[in-house]
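Every protein chain except one is present and positioned as in the full complex.
Residue numbering begins at 1 within each chain, and the chains themselves are lettered A and B in the order written.
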Amino acid sequence: MVTCPGCALLCDDIEVVVENNRIKETRNTCRRGAARMKGCVNRLAPSVAQKPDDIENAIKKAAAILQNAKSPMLFGWSNSTCEAQLEGIQLAKKMSAIMDDTSSFCQGLLIERILQKKFRTCTLDDIRNKADVLVYWGSDAQDSQPRHLSRFSYFPRGELRQRGYEEDRIAIAIDVRESNTAKICKGHFYRIPPKGDREFILALMDALSGKVPAYEPKKMLELAAILKKAEFGAIFVGLGLTYSIKDDFDILIPLADKLPNFNIMPMVGHYNMRGFNEALFKETGFVNRVKFDGKAIHDSRYSIVEALRKSIDALLVVGSDPLSSLPRSVIPHLANIPVICIDPCVTLTSKIAAVTIPCAVSGVETGGSTVRMDGKRVELSKCIESNYLNDKEILARLMEAL
Amino acid sequence: MGIDVGKYLKSPEYEIKITTYRDIFQAEALECDRFGAEYMKHSACLVMSKNDMVKMGLKTGNRVKLANNYGSVVVEVRESKRDEPGGIAFMVNSPWSNALVSDETGGKGIPEFKNITARISLVKDEATTLESLMGSFRK
Partner (left out) sequence: MVTVMELYRLLPGTNCKKCGESTCMAFAVALLSRKKNIPECIPILLENFKKQKEKLELLLLPSAGAEETGMIIHPELCTGCGNCVVACPVDVANDPRGAAVGCAPTNDKVIFKVKDGKVVALNIKECRRFGKNRVLCYACIDPCPAGAIEFV
């Protein structure tokens, strides 16, 4: 049994068939996990100034770039092992660097509040064993965390849910789109307009308090009745909800307070985003967007998007592709500063990078620790041999070279 | 040889709202080869409700230009297989959708990835390639 690094479910019941030191077949992974474990077609090669070079030179040059920078930034981290993340935090401290991860424009708002204990939460195993009412809110688990419904939330039998999903569990979807997850929730799909989540929350709170809500009163009262009856409920907060209420995120707290039997679960995409958030939180009290300057300063100026626009003069990217995932309008700023890219594969970012350093694929060519979306620690396995350094080793070498 | 009148007429332009979503087939293609044809097929694509397509005179397989103050891309139109009421179109989150997203976040650092407004018009151009999306930023 090995662990799949495809998403933050970190399925640890995977079998792989290895032939000639390649993964020939995966068993029990979803389609995306299979693709991740079988690897990409374009492996990254070491380069300096867009010319092929050896890894030693690449690391040396990367160290020089970081050393010459007045305000370097270390970014990525959600596709790295906990060990690499800790090494990265030490590197950031040593260099007085700005540090941020992909949660900055993803689920950071939610994870921060969960770690601050502003929401009740639980493990995925609790959900499997006890949950009777499941709310997928702005979350298409079927496409983003494909085994969520089958492994944990809806379909499996659990300790208190022995009779199968048809009788023991109710699945509800709240979304702007009839996603694959919403399709499974059939009779309990609440379609809302984009940015309609705030209004929906307010109406639901009214309905839960016994008032007649201004918005879709019949449907809201019906939903409130289902939620009130729940013995053990879970709200799976997806990016759809997080983005929609990002300017007033704490509006979710009074709703959670009105639902004492419910737990909030962050639907995390990248396999170890929560690992980074927890590590930085432990070190600084913040989950992302930090500048180390003697002490850790937290500010939205240190988010990747804002920092790129304004303050940084060198960028180290580990296991992420900001050129692909950020608004294109921010990209010209990237082109004006030296970028160092550590990744197993060629990415859009690696193509413009001043230095590229290839690394082993975590969970396939190297092991390490990770943190599942619910906070449970899961070990990755090494399935095949590889000559690539892992990202922790690369960061340690960078540290030495400084 | 007849005259292609359509060639001289500017296609009507509409304003649409676009939201982004995740698709496992696109995610699979990304894992395998983010520069490959399969990834582009799933990404350079706008999914619309039948109602909206009829209203705007579009057919599955047509190519449209999506443009706003932040950028523009040419993508293929596909009719939604779901019973969508219309008023909103969908794109899988990718560099193509990101071409239409502002980096202005009111200082808060989270762009409006799922709340895009753009002008849409029928064009004959080929869909924008990743190469050309990248082009101007190459060093």
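To be clear about the criterion, a residue touches a chain if its C-beta (ideal position, glycine included) is under 8 Å from a C-beta of that chain, and two chains touch if they have at least 3 such contacts.
None of these values were measured; they are calculated from a predicted model.
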| item | value |
| --- | --- |
| Residue of A:147, A:289 or A:351 touching the missing chain in the full complex | A:147 |
| Listed residues A:60, A:130 or A:157, member touching the removed chain | A:157 |
| From A:3, A:26, A:244 or A:366, residue that would touch the chain that is not displayed | A:26 |
| In chain A, positions touching the absent partner | 13-15, 25-35, 128, 142-143, 146-147, 149-152, 155-158, 164-165, 180-181, 183-184 |
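To be clear about the criterion, only the chains that are shown with their structure count from here on.
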| item | value |
| --- | --- |
| Centre distance in Å when chain A and chain B are each reduced to the mean of their C-alpha atoms | 25 |
| Touching residues (chain side chain A, partner chain B) in the complex | 6, 30-32, 34-36, 38, 40-42, 50, 104-105, 109, 140, 142-144, 146, 176-179, 183, 191, 193-195, 239-240, 243-244, 246-247, 269, 289, 300-301, 303-306, 308-309, 321, 323-332, 334-335, 345-348, 351-352, 354 |
| Chain B residues touching chain A - in the complex, by the definition given at the top | 17, 19, 21-25, 27-29, 31-36, 70-71, 82-85, 87-88, 90, 93-95, 98-99, 101-103, 105-115, 130, 133-134, 136-139 |
